[in-house]
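The complex is shown incomplete by one protein chain, all other protein chains being positioned as in the whole.
Right after this comes chain A.
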């Protein structure tokens, strides 16, 4: 069953086009991530789904109902905000109850619901406190409790973890995922953090300049990014982009890579799919973990280490290929020291090629 369908939604303020024809379709129970840099329109899209802003054109459908003309309160949604948006003069219990009170839910049912969500989120002991007396993480829980009390068909999360410190953010991320597993309610989640997007989402819509750059599962987005922007935005450290010429040598299609140790031609597996671009400039996209340390007997690129960044489990090696700075993620024990030369190879099965003009992925 479709839970949320957004059909050709646009939003304009005067001459500024915030959203330029957004199409999204997700099934019930899915976790949709809207991710992109600031100003990409993701929060506007969220507000349009919530009904807090009206689209200039297009249609929003929640469940099987077109909700363009339905007030936010009648859309059967609940929203969690980045700033938590707790009502400052009410205590936690009143905050959670306010929506039910407005909808005229009987007192007894209100109390039961409050008890249920408070237990679920472990905020029972905070019910009589005011928001000002709570820590950031506790406020976030209360905000989620307020949303849960609604028991909606659609949850909207607007950058809910951005105001938390790093450790708490990771904890709450896990909790939100567990909550989703338990409740199986459809969630739309806005974030600018690509790690949140990858870890939480069933479906990810990567947005930029009011356009969805790619819409797909986390694996698709990570392994087969639609264009340079998506490739560079998702993944940390970013994908390496190496300028090359696509050439043919001994019947194999490949590119020539130049490192400090000299130039070497590497052929791409299944290279014939790029045959149409032979002789053209292309951008080779390689994720840091797709650059590996070569075995003794394997052909390799001899690269000079410029800088290392140990992160604990991995060490980032900064080197140069084709005049571009390239980062390789290697095991700390295999990592050289700055100034050393290392024998590196690319995992050619996973690299991707982009057209430098259109910035779209080739093949």
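Going forward, a residue touches a chain if its C-beta (ideal position, glycine included) is under 8 Å from a C-beta of that chain, and two chains touch if they have at least 3 such contacts; residues count from 1.
FYI, contacts and distances are computed from a predicted model.
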**OP:** Pick from "Sugar ABC transporter permease", "Cytochrome c oxidase subunit 2", "Glycosyl hydrolase family 13 catalytic domain-containing protein" or "RNA polymerase sigma factor" the UniProt protein name of the chain that isn't shown here.
**Re:** "Sugar ABC transporter permease"
**OP:** Identify the residue among A:2, A:63, A:99 or A:261 that touches the chain left out of the display.
**Re:** A:99
Original post:
Quick one: which of A:60, A:77, A:144 or A:221 touches the chain that's been left out?
Top reply: A:77
Subject >> Touch with the omitted chain, as defined above, among A:3, A:50, A:92 or A:205 >> reply: A:50
**OP:** Could you please point out the chain A residues that touch the chain left off the display?
**Re:** 47, 50-52, 72-73, 77-79, 81-83, 85-90, 98-99, 102-103, 146, 150, 158
